[in-house]
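Note that one protein chain of the assembly has been removed; the remaining protein chains are unaltered in position.
What follows is chain A.
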Amino acid sequence: MNVRRNGTFGATTGVDRSPGSEPGAKSDVKSDAKSDAPGLGRRRFLGYVLAAPTLVTAAEIGPAAPTADAAEIPSVEITELVDLNDVMTLAALPTSNLITIEVHKDGTVSFALPRAEVGQGITTSTAMLIAEELDVPLDRVRVTLADARPELLFNQLTGASNTTISTYTPIRVAAAVARGRLLRAAAIALDAAITDLTLKAGVITDLVGGSIGIGELAEKAASGKAQRVSVDLKEREQFKVIGRPQNRIDALAAVTGRKKFAMDLDVPDARPTMVCRPPTINGKVGSVANLDEVRAMPGVSDVGVISTGVAVRARTFGQCIDAVRALRVSWKPGAAAGKSDESVLKKLRAAELPIGLLPPLTPSVEETFTFHFRSNSALEPNCAIADVRSDRAEIWSGLKAPIVAKQAIAARLGLPQSAVTVHVTEGGGSFGRKLFFDAALEAAEISKEFGKPVKLMWHRADDSRQGRAHPMATSRVRAAYLGNTVLGFRQRHTSVSTDLSHGLGEVFTALAAKLPVGDIGFSQTFFHLSQSMPYNFGTHSRLLSETDKSFNTGSMRGVYSPDVVCARELIVDRLAAKMGKDPFRFRRDFLRGERARAVLEKVAEVGDWGRTMPAGTAQAVAFHSEYHSVSAVLVEIDCRPETVDRPIRDGVTGPRVTKVVFAVDVGLTVNPRGLEAQMMGGVMDGIAQTLTSSLHLRDGHFLEASWDNYFYTRQWNTPPELKIIVMPSTTDEPGGAGELAVAASMAAVACAYGRATGTMPTSFPINHGTLSFVPKPTVPPVPASPTDGLDHVR
């Protein structure tokens, strides 16, 4: 999705340098072409100092307004809403919707990030923003994850690669305000002029050798009343931290086993809890034959029927697994009763929107692609801790939409929102999964039912079979061409409905009236916003049709892009072939924009495009732009039988991607090291989606029950040669990165497979037609725990 640069923190027209301006201001007010009023600065921003015993500064985190074309749609600027005195004292400043930075007496700086860290590295990049603007060492910045804060409305949602886009400016504003306050306090303490002071590495020094640390100033710089102040932010040329490779600040905790995920927390009396789940998707409990018998099993404290199955609470998860397997439950059919891949495909075909008549007398290419269900599971299973009492509830879970979770849990429990505390824990991966809070809701229900705290964990089989899936979809593409011109490009994407009910929708529905897409449904709006045509392909149209809401779906590192782009790029390859052009040169000639051509040319150059390859192997390139970012990838694939058929126990080998060169331009890069990691992960997802990863739907349930059935990329599928190229920053603001790499990678692997085998793949993943495992039983719903561990020690 395209999400506009943070509108609320845009130009502050009419503000000039004045005596009240914070001394932290670092650059003269500059004229800027984009400024409404020539000659007035646009990099000045408003922040706050809050009333507190030590220094607390703040900024508003505003709505990230989506637009089809960034910067075209006007939004209300904060400066249009306030009196433009540089410093105002507010009698009753509404501070609840602010994000705050605190300076502590020990010289550390802390910030509670209203987002979920699920591996994407945002705590590190956030610490970098603060270190940059506040001139403190990175290791003195502590970033934690904020509890659910309903007052932030939809500004506490982690999704759509939007975190850095929407927090980049407000976090720096708060840090810059703190810097200014510290300098002012230091001027008094050192009896020096502010202009003679330097803040470096957390210490302020004057011209005559005097110095004072920011910890010592934490109280002196504090304010007894809330104030609004204006600050300037550093210019890109001044950056010393932003844009430099930085290792993750949470890595030490992770590699020592000290990093705490939800199931690692020690909440008093929160005992292991699991749920016996139905054999078909969303089935319901009919009756249970042996509740008392299972209650009497060793370690089991509670057993009870809940809305999603039969919950058991025990001393250990091992005992929970035994109890779940022992339950004898009769089930009512689920939402997808009787459905299969074949029946869903039929439904998708029937729901496809018309693609129109063929243009007369012009040649064209056309294909329909099928994309099967894919599991949304992270490695950390779906889980949450809940402690529900009669008058209050406390929840711990890795949540990307904690406000919606809090509201839903309060409603389910019949408690006021204020009585429900929702803690956001570190998440063990998400890929869209943690946008849903089903585990938190379920844990709350069970804790209420049992009257005890519970540590709820889904078994892996639960995640695979009752969890979220990327919806099955088809994409029909037709392109007409004549000579060296592409006359038109039409794409009709038809998908099982994607559940966007987690609140991502709020952003759009709230702003839908402003969008140039007319009165159409939300997912159609989302589709239009997130999909673009980067090539000069004449008249083009893309339409989405969604059908069948009976599945538990979700976005998975991209809602529509990976499938839509994969289909598009395969047709691009076919167009190039029809027109007798090299696939790289064809793309370069038709791509719009210098940034786009630059990444494509970069991968061709570094990846040695066009080198001679043995039969059965091939190169391919693909391109994708989204979130104000552009990406291109070159892959080499080996589809020779000796590679495809190499033996791997309980795994899918298949073609091997042997080399990947990926170039990315996110506008402004905050942390190149982290960005590289994000791209690498996206490449692995792209490989999986094209070659190995899918769910098979049969008789209303998915056959896959664990990681030995669901073939996400493994070491034996990993390209031995992988190079990520982070392009030099091309803009002043960061674009999105979290989901970016998946689409181009998936497409390039598909194109390479087509070129290596001489047959364009049309159904994904390519191995979906072959079931590479023996399905596990659905009753009992979880497999027995093995006992032969010591036989496999190596």
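One rule holds for everything that comes next: contacts are C-beta pairs under 8 Å (C-beta built on N, C-alpha and C of every residue); 3 or more make two chains touch, one makes a residue touch a chain; residues count from 1.
Just so it is clear, contacts and distances are computed from a predicted model.
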Exercise. If you look up the hidden chain in UniProt, what protein name do you find among "Cytochrome c-type biogenesis protein CcmE", "Sugar ABC transporter permease", "Isoquinoline 1-oxidoreductase subunit alpha" or "Phosphoribosylformylglycinamidine synthase subunit PurL"?
Worked result: "Isoquinoline 1-oxidoreductase subunit alpha"
Exercise. Of A:G213, A:P333 or A:G429, which sits in contact with the chain we cannot see?
Worked result: A:G429
Problem set entry | Absent-chain contact - pick from A:M128, A:L145, A:V329 or A:M457 | A:M457
For this session: Give the residue, chosen from A:G47, A:P402, A:G682 or A:G735, that touches the chain omitted from the document.
Result: A:G682
Seminar exercise, completed: Missing-chain contact among A:A59, A:V103 or A:V118 belongs to A:V118
Exercise. Of the residues A:A51, A:A251, A:A296 or A:A411, which one touches the chain left out of the display?
Worked result: A:A251
Seminar exercise, completed: Where chain A meets the chain that is not shown, the residues are 118-121, 247-248, 250-261, 263-264, 266, 272, 298-299, 315-319, 321, 377-381, 426-431, 457, 459-460, 648, 650-651, 673, 677, 680-685, 706-708, 712-716, 718-720, 722, 782-783, 785-790, 792-794
